[in-house]
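One protein chain omitted, others in place.
Letters A, B and C name the chains as they come in the text, with residue numbers starting at 1 for each one.
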Amino acid sequence: MTSPSPIAGVVAATATDPARRGVLRVLLRNPLALASLVVLVLVVVVSIAAPLLAPFGPNEVVPGLARQGPEAGHLLGGDGAGRDVLSRLLFAGRLTLIGTVVTLVVAVVVGVPAGMLAGYYGSWWDSVSSWGANIVIAIPGMVLLLAVIAAIGPQTIPVMAMFGILLSPGFFRLARTAVQNVRNELYVDAARVSGLSDARIIARHVFGVVRGPLIIQASFSAGAAVLVQTGLQFLGLGEQGTPSWGQMLSDAFTNIYAAPHLVFPPGITIAITVASLALVGNALRDSVNGRSAPSRARRVPPEAPADPTPDDTSLLVVRGMQIGYPAGNGVSVVVDDVGFSIAAGEVVGLVGESGSGKSQTAFSILGLLPPEASIRRGIVHFDGRDLLAASPTERARLRGSRIAYIPQEPMSNLDPSFTIGAQLTEPLRAVRGLSRSAARARALELLEEVGIADPARTFASYPHQISGGMAQRVLIAGAVSCDPALLIADEPTTALDVTVQAEILDLLRRLQEERGMAVLLVTHNFGVVADLCQRVVVMRTGRVVEEGDVTAVFADPREDYTKQLLSAIPNGTRLRAPVVPVSRRKTS
Amino acid sequence: MLTYLVRRLLAGVVMVWVIATATFFLLNANGTNVARTLLGENATDEQIAAKLAELGLDRDIFTRYVDWLQHAIRGDLGSSWLTFQPVTDALLDRLPVTLSLAVAAVVVTGVVSVLLGVFAAYRGGWIDRAVQIVGIAGFAMPGVWLALILVLAFAITLGWFPATGYVPFARSADGWALALVLPVTAISVSSVASTAQQVRGAMIDTLSQDYVRTLRSRGLPERSIVLKHALRNAAPAGLTVLSLEFISLLGSTVVIERIFALPGIGSMVLDATVGGDSPQVIGVVVMMVLVVVVVNLAIDLLNGWLNPKVRVA
Amino acid sequence: MNTTEPLLRIEDLVVTYRASGRRAGNRVLDGISLQIGAGECVGLVGESGSGKSTLGRAVLGLAPVTAGSISFDGRRIDALGRRGRRALAADIQVVFQDPYTSLNPSMSVGDILAEPIRAAGLKRVHAASRVRELLEQVDLPADAESRFPRQFSGGQRQRIAIARALALEPRLIICDEPLSALDLSTQARVMDLLIGIQERTGVSYLFISHDLQVVREMCHRVAVMFRGRLVETGEADQVTASPEHPYTRQLMLAAPVADPVVQAERRRERSRLAQTVNPAA
């Protein structure tokens, strides 16, 4: 099981866009899905061409063949009535395929337009159709199909049409959700502003989004339709005169003692067909969601850099660090040869534009890189300890006590299912071993310390009940709760409004001064660096470009890149000239 | 919360009514000549007419519907055309079997799929792929096949579990549990397969959330992060899938009860279908939808309790 | 063109979002009056939730107008039907903040740019030549046409979005935080592009932003929004350098500047201000 199975889909977390890549191309690229597709095509072709391929008629009785095993001329033997099993198998797919097609057509025709309309226009149609879908979804399908058979008899097309109706809520919800999501996409707004009619928007923008998930849903629904037909036919509630997989299975079970070989042809055919449908669906789904569990990078001790033991006694020493992500067969290096130091009580800014590797660097110090990332080279020493050599447990303990972290986006960094209080007290109890009441008291103290007016109320609140600024204060309270020696703040104010940003910066400054902790402030905002930091490290595409005292670097940057960045900041010196009337030129 | 409960309850009642009505008209629209089936092949026309009158089938469909509904509201679903037993009694006789089966299967599905899904999502790599392959296999394998293999291996060859039959819990808890092992396994596999996939997906989503990283940065043990925080947030998605699986498990009982000779609602509806026993079929549909409504309500409440946004509001 | 009438005139605009259930509607915009002249860039500054984006959407017809009026070129446009709105597409266009979600990922750049042109009824051939023209206008290579949005960086995507807005040679473009999602150096270049286009074509901008410094360099006039109201309107230089309203002043001082010395001074000034005035009151 060492070779990567395509079921897991794309291993790398590269953001692929399925709608664009095209359904067929996704499948062709995935060997297992391709094989499944071939199987499905084969099943369809063989079923259609059965009259040409089958050596015997599906109901043709061969004298003396009843319950005979495989023999020359009858590769799969004879069934309970003495019919050639191979011929029946070739013909049997037809009824199932017809039933499956009926199911899918009905499910799609009933579900998709209704869902798209409900998603796009909402209002009363949405309520009514969603209500209907909820009702249909609550019906145990098999039982209703039996009721239908009790009423009208075992006729494949109406029965499977009813099954299509039972499956339609899946398509309805899918279409509805997809359309609802798209409806709020900016590009649909843009299309509307561009003067497109609703019909055209639905056709061009909405349907394109629904198509992919639709095929996925259809492949699983087809599998379900095959299985349901098998079940009904097996129970003797299928059409009697026409060969079908379930009927063959049923015949096989009736004759299991006298002719055990009969079990395999229909059983294997059904299983392979359904599995192929599921595999195709899975391959598509994986490419849509990109949702494969990240596989962990193997823990390989990183290579030591040129100077293995720096005589730097700073609190944090980073040297020659290289971080890589798996990409295709190789590795894509996102941080390379990065080194800097932070002294105790020092505030260092780590600045750079997106893709500069500043956040990756910060996470590597925390030991919180994504599981697929690996530190390939370098050393990280904290307080004299080699962090990269420490065990995960040791690092976890260190995180809870000496190194703390403030994230960028306050709302998404609080667990929505637990109260603020629970989230604050849990580490206090788990890591610092405080009693329940002591943890509570400490948490309330911390909330007050970060400037929350009514700590008790916030303590009892859920994340969705507080504002973004307050959430960031809560996260800061959580970070400083362990009296860390080093605080790593990853763009702590980027998601906030400027006025709130100013308050948070004030808070950080106050806490830093009071506690004398070292701070590594990761940001793209030079203003924030100027406001808070003593030293600055400038990064670009994974490397350190410049490092130095804040005042010095801002006043007199050595590197061109730093100069360029600083000059790009609007400083209000350039003002617009008054409006000059321009005669509009029409090009066409 | 109370108004929410009442609203859901009302919606459930309406749902049962709509489905029951639809089924009633479906099954009564083209009248099977049930009297012939009942009286046997040598019955005269007069006897048949008398029987129809006795069963109330000589009245028009709307009168019958109103009559049926009035009784149904009081819990009287009429009597079987074939066995004469009151449908409600028959259902209540058989409900424990089917509920034992479906509830046990849902519990097994819930536990196993959470374990598999969490493990696959958290560990990734080959475990993840193995879980996915098992998922595909579980989905594709016809349930009757699996039942055959289980009976062969564990009942006939090893003799560990009975091949057939049901033992009421009240008579013997051991016997009850032993009798359920094979059928529950047979129907759980496909729902475990699909539910584990859903749990896995939800867990991967949750584990990639920002707050998980933040929790890690607080030095919390992995166990607490995965099992307390991530699982809690993935639970609503899992529960929704589980409620759908419960519905399909109820359907699966039709086949499995036949194979394992379990005297439940599934085998009852199959007999009723074959015999054209409309009151039984309608009764089973009503009962199953009722069970589904109750289970959905329970899951809604659980979801509400899990989701603070609903709970607080 | 009416020379005395501004291109866009917004008067006493109120936008109320219907809340779910029986709760009272949420008044997002409350009596906004604003004008934009031809060729003018008007900045609209405020914090999140101030309603600045809603104002842009109201002009675009994407937000419901509860009261007040919006006139374009002397004509009321706040109560137009779908058909009228579509006709207006040639005159009013938009560039959104997020260049990642404002372009349909499954359409090629050529298709994205041709879409408004085709919707306006132009033939395929004309559309094709116009697309090439547009790409040139926003400094993108001609071969960009056949590629897809995901193959471009954020800044390039924003150029595509700008090209789409320019496709029908509109007279007004609503720029809804077009720079916020971009890196610093990219920001500057896109800003230059927008200014260049304005100077060449005389299009007007309603430039929505949270960054006073950007607005100062980009706009002729600036309006400051706070909780659904305009608190201050004036020349860009005046509003951004010596604002009159305390909120604007606070906003100005809150943004840290990239100079440790200046920033230390601003910080002190801001805390003094905070002690004297409470803008929320």
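Everything that follows uses one rule, which is that a contact is a pair of C-beta atoms (placed from the backbone, for glycine too) under 8 Å apart; a residue touches a chain by one contact, two chains touch by 3 or more.
Operating definition for what follows: contacts and distances are computed from a predicted model.
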Record-based protein name (UniProt) of the chain missing from this complex, from "Phosphoribosylformylglycinamidine synthase subunit PurS", "Hydrogenase expression/formation protein HypE", "Multisubunit potassium/proton antiporter, PhaF subunit" or "Peptide ABC transporter substrate-binding protein": "Peptide ABC transporter substrate-binding protein"
Among the chains presented, those that the missing one touches: A, B
Which of A:Gly241, A:Gly330 or A:Gly433 contacts the chain that the document leaves out: A:Gly241
Selected residue (touches chain absent from view) among B:Ala163, B:Ala177, B:Leu239 or B:Leu302: B:Ala163
Contact with the hidden chain (one of B:Ala11, B:Ala155, B:Val181 or B:Leu290): B:Ala155
Where the unshown chain meets chain A, residue by residue: 59-61, 63, 66-67, 79-83, 149-150, 152-155, 234-237, 239-241, 247, 250-251, 253-258, 260, 263
Interface with the undisplayed chain - residues on chain B: 32-33, 36-43, 47, 80, 82-85, 93-94, 144, 147-148, 151-152, 155-157, 159, 162-168, 171, 255, 258-261, 263, 267, 270-271, 273-276
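Just so we're on the same page, only the chains that are shown with their structure count from here on.
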Reaching chain C from chain B through chains that touch each other, fewest steps: 2
Inter-chain centre distance, chain B versus chain C - centres from mean C-alpha coordinates, in Å: 55
Where chain A and chain C are represented by their mean Cα positions, the distance between them in whole Å: 32
Residues of chain A defined as touching chain B within the complex: 1-2, 4-5, 7-8, 134-135, 137-144, 146-152, 223, 227, 230-231, 234-237, 249, 253, 256, 263, 267, 270-275, 278-279, 282, 289, 291-296, 366, 368, 371, 396-401, 404-405, 407, 409, 412-419, 423, 426-427, 430-431, 462, 464-465, 475, 478-479, 482
Residue ranges of chain A in contact with chain C within the complex: 15, 17, 19-20, 185-187, 189-198, 200, 204-205, 208-209, 353-354, 497-499, 501-502, 505-506, 524-531, 550-551, 554, 564-566, 568-572, 574-576, 578-588
Chain B - residues contacting chain A, complex: 11, 15, 18-19, 23, 26-27, 29-30, 120-126, 128-130, 132-133, 136-137, 139-145, 148, 200-201, 204-205, 208-211, 213-222, 224, 229, 232-233, 244, 247-248, 250-252, 254-255, 258, 266, 269-270, 272-274, 276-278, 281-282, 284-285, 288-289, 292-293, 296, 306-309, 312
